[in-house]
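Of the protein chains in this complex, one is absent; all others appear in place.
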Amino acid sequence: MEGSLRSSDTPPKGGRESRDSVVIRFAGDSGDGMQLTGSQFALSSAIVGNDLSTFPDFPAEIRAPAGSTFGVSAFQVHFSAQNILTPGDEPEVLVAMNPAALKTNLADLDPGGMIVIDRDSFSDKNLRKARYEENPLEDQSLEGYRVLALDMSRLTQAAVKPFGLSQKESLRCKNMWALGLMMWMYDRDRKPTIDWLREKFANRSEIAEANVAALNAGHAFGETAELPNLGYGYSVPRAEIAPGEYRAVTGSETLAWGLAVGAQLADLKLVFASYPITPASNILHILAGLKAQGVVTFQAEDEIAAVCAAIGASYAGSIGVTSSAGPGVALKTEAIGLAVVAELPLVVVNSQRSGPSTGMPTKAEQSDLFQAVHGRNADTPLVVLAAHSPANCFETAIESIRLATKYMTPVMLLTDGYLANASEPWLIPNIEKLNTFPVEFHTNPDGFHPFMRDNETLARAWAIPGTPGLEHRIGGLEKDYATSNISYDPANHQRMTEVRAEKISGIANEIPLQEVAYGPKQGPLAVVGWGSTFGAIEEAVHAAAEEGLEVAHIHINYLNPMPKNMGGLLAGYKDILVPEMNSGQLVKLLRSAYLLPAEGLNKVTGQPFKVKEILIAIRTKLGNCK
Amino acid sequence: MEGSLRSSDTPPKGGRESRDSVVIRFAGDSGDGMQLTGSQFALSSAIVGNDLSTFPDFPAEIRAPAGSTFGVSAFQVHFSAQNILTPGDEPEVLVAMNPAALKTNLADLDPGGMIVIDRDSFSDKNLRKARYEENPLEDQSLEGYRVLALDMSRLTQAAVKPFGLSQKESLRCKNMWALGLMMWMYDRDRKPTIDWLREKFANRSEIAEANVAALNAGHAFGETAELPNLGYGYSVPRAEIAPGEYRAVTGSETLAWGLAVGAQLADLKLVFASYPITPASNILHILAGLKAQGVVTFQAEDEIAAVCAAIGASYAGSIGVTSSAGPGVALKTEAIGLAVVAELPLVVVNSQRSGPSTGMPTKAEQSDLFQAVHGRNADTPLVVLAAHSPANCFETAIESIRLATKYMTPVMLLTDGYLANASEPWLIPNIEKLNTFPVEFHTNPDGFHPFMRDNETLARAWAIPGTPGLEHRIGGLEKDYATSNISYDPANHQRMTEVRAEKISGIANEIPLQEVAYGPKQGPLAVVGWGSTFGAIEEAVHAAAEEGLEVAHIHINYLNPMPKNMGGLLAGYKDILVPEMNSGQLVKLLRSAYLLPAEGLNKVTGQPFKVKEILIAIRTKLGNCK
Amino acid sequence: MTVTTKIENLKPTDFASDQEVRWCPGCGDYAILKAVQRTLSEEGAQRENTVFVSGIGCSSRLPYYMSTYGFHTIHGRAPAFATGIKLTNPSLDVWVITGDGDGLSIGGNHLMHALRRNVNFQILLFNNETYGLTKGQYSPTSRPGTRSPSSPSGSIDFPFMPCVLALGAGANFVARGVDTAVKDLTETFKRARAFPGTAFVEIFQNCIVYNDKVFANFTDRDVSLDLQVVATHGMPLMFGAEKNRGLRFDPTRVQIEVVVIGENGVTKDDILVHDETNRTLAALLAAMEPPNHPMAIGVLYSNQVDTYESQVYGQIAAARNGGADLNDVIRRGHTWRVEG
Partner (left out) sequence: MTVTTKIENLKPTDFASDQEVRWCPGCGDYAILKAVQRTLSEEGAQRENTVFVSGIGCSSRLPYYMSTYGFHTIHGRAPAFATGIKLTNPSLDVWVITGDGDGLSIGGNHLMHALRRNVNFQILLFNNETYGLTKGQYSPTSRPGTRSPSSPSGSIDFPFMPCVLALGAGANFVARGVDTAVKDLTETFKRARAFPGTAFVEIFQNCIVYNDKVFANFTDRDVSLDLQVVATHGMPLMFGAEKNRGLRFDPTRVQIEVVVIGENGVTKDDILVHDETNRTLAALLAAMEPPNHPMAIGVLYSNQVDTYESQVYGQIAAARNGGADLNDVIRRGHTWRVEG
């Protein structure tokens, strides 16, 4: 690459050790810029051709006091010469910008891992704020780790001196120093970061150049310091990745874009009505920025108004979409019932978070599956889909709009706080090449009544206000099958209840059959998951297979209705293990639907599964079987 | 009985035919007073010592136009010399006060049943309003029935003439004429009705006496008219009924009283916060009338405010109760989640009605079981109880308060529109003899933190504002197991999630083991029900047993957690049939929990099961098995 | 000579649907329905472009009786549905039908937010001071002491005054009418329909079953002239059987008072002239109550500002100039190529 600043361009003093996969975590104070640092490192890794996956961990507070443990912000990057699907179980490198960052992140570090520390930040005051009684750099507590305690603050200040910044501004550059060091260590190109700094601080070039200087200084430090624990650095070769144009995306981005694209493929206006709530708000923010693309967003007074406005929009001929997290979806359930009985298209996105109630709003959980499938009064069936990766959010959003409009039904799209914030490289699709599914509104008055149905899909006619001759009234009261007028007739209610159920269960006839993500199509054990556990399960099953264990991974995207072959497929395995970030919800649905003795592997900590946790469960299970 | 007006006091012209059980339906215009007529007939039957069960069927409209089919109001009475549990499948006598009443009720009549008709009301105008093209009294359509078409209006007018009423007022007495005839026909005592009339119209004695005259005239008509189809009337001997003081009660009454009594047994103030909704409103109305008993009712601005006020009341040391139907409970789910995580006692009564959405508000359904058990975001366990008869509503309400306060948990109490309005005789308990379960608030500051737990029940300490030294803060955020402070610690969230689940599942250790309501403790078939289907299932299983079929009835009152022995008990039957007034909810919970191939028998018409429908299903099932 | 083709207006009955009207005989809702149908007829409305959206309640049944588009939604949320409809298609003529329970109890928040946003639809609030459909419980507009199934000892809540509340929430059009005064009501509905923004109309509606004659104290024929003042823009606020009463502002006590022309030296010049663009005056009029003051009827306030949806589409139109398509959007920011 021309003008590249990769250290490998300069002859290394020794040989770089080649590594297959590396996990680094950058951790520091909220004000230390760890999210940017991590993202830049990730980007530079993407550009050298590694596969990668990242995960940010923000503090719950808006702006916690400097130095406090609850104000620590972290960003984990997993980069690899292989295809990877998770941000990694345990970092092998922890960059800790202050004592609080060390304190709160050390437990996750790989035993024997490396800790890069800003020694200057280990002042008495900061140690106290982090509630250290002894300075961990001075007692034995870090024994066993490879500790690189560096004068990062001072070295940064020295590097940026020429630019005349205040002391506070100077110290703000120390994240770039740390990034430079890491870039040296893993042989990454600094140029994209330098370009980005110059663009970001275009109006304050002294800041831009100070940051560039800090970055370069950190890099140079690695190259020259001959650090005992470090050697000559590492290299991670490029992975085999499908060719094309890539970008890093979070699930919030892909989900928002998927909705906009889905509406376009349906030839409909997107009306997105929402009320802010963590971790769902970003979808609203992104779509609010798509005015030029004709997207209408509506920040409602609450979640109920949001879903009602979305339903009103669908009634009038848009695709109405609303989005929230569990507590907000709880408020929407009455209105969703109306959408079911009025048979209007609607997409409800639930970015699941830890509960019950307010719970731990910034942490992820998969505990709203019951709410999605069963959480309404009466027999109120709807479609439930789950996205399983940031990239998959895009496709699932499109599929939600396709099914909602084709079947005139609400679709609940489940994602979670982990998918919303985690990022991975995404092969950017060409929208023009995607299959369209344009909606045709009903316009023919002959024999029209609003609940006349398509023979095949059982979807009712979608006739929108403004259409002459099709004036009609709909509502939440039960209606006559044949005339759509209000009806209290007992047999009619039975029939309507059945037709609403059949319409939804019939969708099983068109959705793809359930596939096995990895492993044998029958055998002693299937690990069955849904949603954001995809990466962890897949990696665990791969690892188990490498150990010679016979285990399959099945990941369910269509949760209601489930693919037609599901029962038969699952029956082919002796044991079924269902890892979920909840107390056992999918597992109960499977047991009930297929009378199979599926067992749960449950984790309700607000943290995603580690690959290891699933692998151990697989080993135990198969060990017992042998 | 002294002063009795039973016709048997006068020597019968022929012998009365003795009958075991009779079902009569009174049907007429909303303005015809059918509910009063039916209630009075029921009361007179109770007094002669029959067992009985009644069911009113109101029009959905507030005041429908006179003569319209949708304005018909009906009241069915089942009275018997045996113990009975349902208002009867098909009436054998239909009293139809106008064409619309005939039109809408004829289909339910027993083939060969008797129709008592006010011939005077079959005017052209009324026939048109009822959408009859031909006068059914003049064509062949009533062939096969025993039709008694009488000049009821004219005979009534003649009877009340002495009292100088207007024509409209005179005609209003015709329901008493019909009642008098029926009282003659089944040999009931008129005195209680006469007393009631004189009390009710104490300020307008001419109205009272006119009604009495009409009642007597109807009675005399039966005695003297020698009607071809009628003979000398019937008698229904008294049933074997436990001695004691009785009254007729609807489920709304017993439920409201049970709440008031439960609070008294817990030594707590009852704060009942609600928002009106059919068919739940009566509970609010009844409790609003118990001010003298210290009950506080609060009509909130909506269901959310109602549940929140109830939770606030519990927080401050009352037992907070809220009540609604499915759509209103949907709105409450977010707040119920808070009560779960704040671990406060709360009772949520759901009077289930036909849905989804507004559905058929005046019709009953059992379709909110999923909502009760699974209908919240996150892992949010609570107790779910179901009442199965009007009398049982009383006990279940008390049990709800007992469990809510003992375990510091919300309890969902399921009833339905059928139980709310159906009535049956109730052996009035002596409240002073009921077991008390007085709450003791926590007052000791030693080692106090709000989520400190009882070792056995796992219930947290209930310390209320106003208690010196126990000041504390609670809320919806996750809290530390050991200190009750806010905590984002992963392992702590796991632990708290588990302890919340264990607290609820542990209740299985104290609730009664599941009993078999009737039939063998193992065998080829168990019919498993919950809620208001009790009577129909019990009668069907009795009938099947009489046919020699080996079938048991199991009725579940504790739906979450279920009794400990449930799995073992159910496993003792080859087949399990689960009748529900929904599309299959309990059946799915049982399949999932016990991996047993339970099958549903589902009816979603807004009408209760007929005994016959269940009996046929039993026959089919056992026929297949043989 | 030019020939103009006059498109015949639809008749009021052309706006009636084929469904049987199922309100109680004698209910005030019938008259309001009639006024609505007349309004549409006289204004030359088209059925296909007209949408009635309602919540739940007796009043909220109205859409079923119209031959236009209609959506009978859930309790209290009609303004939110209507907002979604207008966001999709601003050219539709949307009417929200609600009651004092639907609109002010469970739905109070949506109503207020619609009013402050100024979405272009009409809100007709049928105020009968009771929850008719659920059989007569007291409502947020019931007067203190109202005995009802849920308040057997009399209600103790202080009631809302709907027009006062609407003005407090920032409504830009506020009017009042009486069910039986179909002609006046029709004129008020026309004004509401013509107003570009959320037009709020409170209608005193008699519930003959649960709250009969609750407004008789100012609607009965023998008192109505003395206890109603009809507000007409630019006209003095005069009323009374003898047309000699008027409203005057007392600036020291900062309150409105009833005066009689000719008494105590009061002349016509002392009488307040109605200015429907003056929010302060509107609030004063809305707050008046019999028997000390007359009830103000008619358009109390009308003040034109941008509608919500015009601003939504204004921002979209502005952004579209030179806007990128979605294929560009998903390529914005840092991207990189992996070569094959």
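The first chain written gets the first letter, and so on, giving A, B and C; residue counts start at 1 in each chain.
Methods note: a contact is a pair of C-beta atoms (placed from the backbone, for glycine too) under 8 Å apart; a residue touches a chain by one contact, two chains touch by 3 or more.
No experiment lies behind these values; they were computed from the predicted model shown.
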Could you tell me which of C:G170, C:P196, C:G240 or C:P290 touches the chain that is not displayed?
-> C:G170
Which is it among B:A158, B:A225, B:M452 or B:I474 that touches the chain not included here?
-> B:I474
Residue touching the undisplayed chain, where the options are C:P159, C:P196, C:G240 or C:P290 = C:P159
Footprint of the hidden chain on chain B, which residues?
-> 43, 46-47, 49, 192, 196, 241-248, 257, 260-261, 264, 269, 271, 273, 290-294, 296, 298, 300-302, 304-306, 308-318, 320, 334-335, 338, 342, 428-432, 464-477, 485-486
In the full complex, which residues of chain A touch the absent chain?
-> 61-65, 68, 70, 275-278, 281, 284-285, 288-289, 291, 297, 299, 301-303, 327, 357-358
Residues of chain C in contact with the chain that isn't shown?
-> 105-109, 112-113, 116-118, 140, 153-154, 156-161, 164-170, 249, 251, 253-256, 272, 275, 278-281, 283-284, 287, 305-306, 308, 311-312, 315, 318-319
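Following the convention adopted for this analysis, only the chains that are shown with their structure count from here on.
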Between the pairs A-C and B-C, the one where more C-beta pairs touch | A-C
Mean-CA-position distance for chain B and chain A (Å) | 48
Gap in Å, rounded to a whole number, between the CA centres of chain C and chain B = 41
So which stretches of chain A touch two or more other chains?
-> 304, 334, 338, 342, 475-477
Two or more other chains are touched by the chain C residues 56, 72, 74
